[in-house]
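Here the complex is missing one protein chain, while the rest keep their positions.
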Amino acid sequence: MKIPIIAAELLKFGELWNLGINDLIREIGSKTLNAAGISSKEIDALYISNAFSAKANNKSLLNSIAFEELGINNSVCISSGDASGAVAIREAANSIMSGKSKIAMVIGVEKVSDVKSNDMALLSSDMIGSSEYFSGATVQSQFAIITRKYFNDFGIGAKNLFFLTAAKHRNAASNEFAQYNFEIDEEKIGSSQIAADPIRMLECASYCDGAAAIVMCNEGNEKRFKGKIQGYFLGGSVANDQLELAKRGSITTMEATVKAAKEAYKITRLNAGNIDLMEIYDFVPIAEVIAVEDMGFAKKGRGIKFVKENTKKINLSGGLKACGHALGATGVRQAVDVIKNLEGKKARYGLAQALAGTGSVSAINIFGNKNA
Amino acid sequence: MVGIISYGAYIPKYRIKSEEIARVHGGDARFIKKELLIEEKSVPNYDEDSLTMGVEASLNALKKVSIDKKRIGAVYSGSESKVYAVKPNAPIIGEALDIGENYTSADIEFACKAGTAALQMVLGLCKAGFIEYGIAIGTDTAQSAPGDILEYSASAGAASFIVGSKKDEIIADLEMMHSISSDTPDFWRRHNQKYPKHEERFTGEPAYFRHLVKCAKALMEKAKIGVKDIDHFAFHTPNGKFPLKAGKMLNIPIEKLQDNLIVSKVGNTYSAASLLVFTKILDKAKPNETILLTSFGSGAGSDAFLFRITNNIKKLKKTKTTEDYIKNKEYIDYAEYCKSINAI
Partner (left out) sequence: MHRKSGALYTRKKKENYGLAGSIKNVHGIIESFTAVYNAPSGFEKHVPYILALIALDNGEKVTAQVVDSKNIVIGMKVEPCLRKMYVDGDEGIIHYGTKFRLVK
């Protein structure tokens, strides 16, 4: 499989006070259609990915809004928490592969800045198990439990991870689309308030507004869009696991990622050794560490060493942490960032991985550069 | 024959000292400790209430014996801090204890004698043959206005009793009951008021002493038994001074009143107060000993019971004792205390 991506665009992530969710859809939609050089009438399948519009914006029919704002007719909403964007990309690719559509678009969008800070933790409560939520848990608290277990099992301390957040901010310093595109030193990170012990506030990604979009075409249209091709979609997978930590096996492994990686490598006939760069779900530092282990880049317990040695190959954009995490848009942003950075012989294949919540969904997409 | 077949206590682990309350309100800690004999009181954690404590005490009672829970036919909970204004504690406690659904239940209110009133009702249902076993609970997270003298004593605790009528199960046989009731406005709380009001010194002689002493005397006459034949006395404990004074009025030697001083370390647990003196006594009582339990509830009234301990008391399994709860403590300051009782 090799699906041409003919446009890949971003809006800057952050607190976009002047843009409501309709505006975000319109702005990213028109920017991306312009980049592809086509009108909205040519899109015969649109997948809009979003996590919280029903709660945060009191709007659930984002596909209807896409029709209002962009005139796009054939669209569905994809909702899968923070993995929505990654899942939507796979669905768009499937519609091309099946012959159902010729030119498919994915728009990822999230608008959370209208929500009061008190209610932010409440937004994400629907991504964890109901008995976890009943006891006052949050996505952060569950990741903190995972983090402490990882520290305990592999003899590591919290201070061994501060470098990772600092590295991501260094990467983001040159990314005009990142919300926090400035450096933060380890000392500041390590002395910030505790969010959920042992995770510090400055180590945790924060929810923000944002939008990202890509357009794919079928083989039949590849020649027409030759000058516009940014890269290729080579294959993707989605896998699931239990919502609750209490019902999983070992919590220091994300089973969903293990399954998704296996499947993605199978479809693309690639393996970890072929991957030159990646955008990984780093809601908290340990998520990134565990992800590289689960995807076969390092043995269990040795993930920190791998990420330390590869800060220039992982989350070049700055990751969720430095870009800001616009949930429904993040999976698409990761894809755009992978594609933008894949160039030349040294960067042939790239991978984007996103979890939903604490790992009950894992979605992995693999891309190739223009010459793949 | 009817009587108690098991019992359990529960006291939350947090304590605030009288000195700490006095520090904030400019009170006289020496007076409180020397005259009222209250050194410290129990404070519930923010997530505890009369219901959660009632369940804890009842679990301690159930764990001492091996009865079929589904044969419990009644749960009565006595409290002046029941968790809803309308929706009783009793069936929530019954459900948490998983006793099935074939039982009667209700909540009782009579200030500090609500627990003994519940006990009388369950004893009655059992003696009449309507139920096989019943649970009676006295439980309170007592309320007091900040700065009021009652703040030094209003505390939290629960006691639970399983009642039955089988000779080989009864550990404390009920020999006699007597009660006194009157309309005496010594302490009350109107609807929608957060804290109760009291008539200060009027709560003493015309209220507590008149009812409790009269009731205890009447019971002893009815049972044709004298102070010298009774081994232990459990009275209501609004402070340490009152039960000792009542004892003096009845010519009870001080050794038989010692257990009432639980109030010095725990405070006044209202509906559980006289009942926790009772559980403390039961923890060490020997077969054939007698116990006179007399409660006092403002409003006002008094319930008195004469129990005789049987050999079956030796068969009870061990669970946390009243003394275990008294000793398991952690001190908090006034700010933490305010948070716990939701005053801030």
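In order of appearance the chains are A and B, and numbering begins at 1 in each one.
As a working rule, a residue touches a chain if its C-beta (ideal position, glycine included) is under 8 Å from a C-beta of that chain, and two chains touch if they have at least 3 such contacts.
Bear in mind that the values here come from a model prediction, so they are computed numbers and not experimental data.
Looking at the complete complex, one finds that the omitted chain is in touch with A, B.
Touching the missing chain, out of A:A51, A:A93, A:L164 or A:A195, is residue A:A195.
Contact with the chain that does not appear here is found for just one residue of A:A45, A:I251 or A:A329, A:I251.
Although one chain is not drawn, its touching partners on subunit B can still be listed: residues 13, 45-49, 51-52, 55-56, 59, 62-63, 69, 83-84, 92, 95-98, 328, 339.
The missing chain lies against subunit A, touching residues 118-119, 121-122, 125, 129-138, 140-142, 144-149, 152, 193-199, 201, 244-247, 251.
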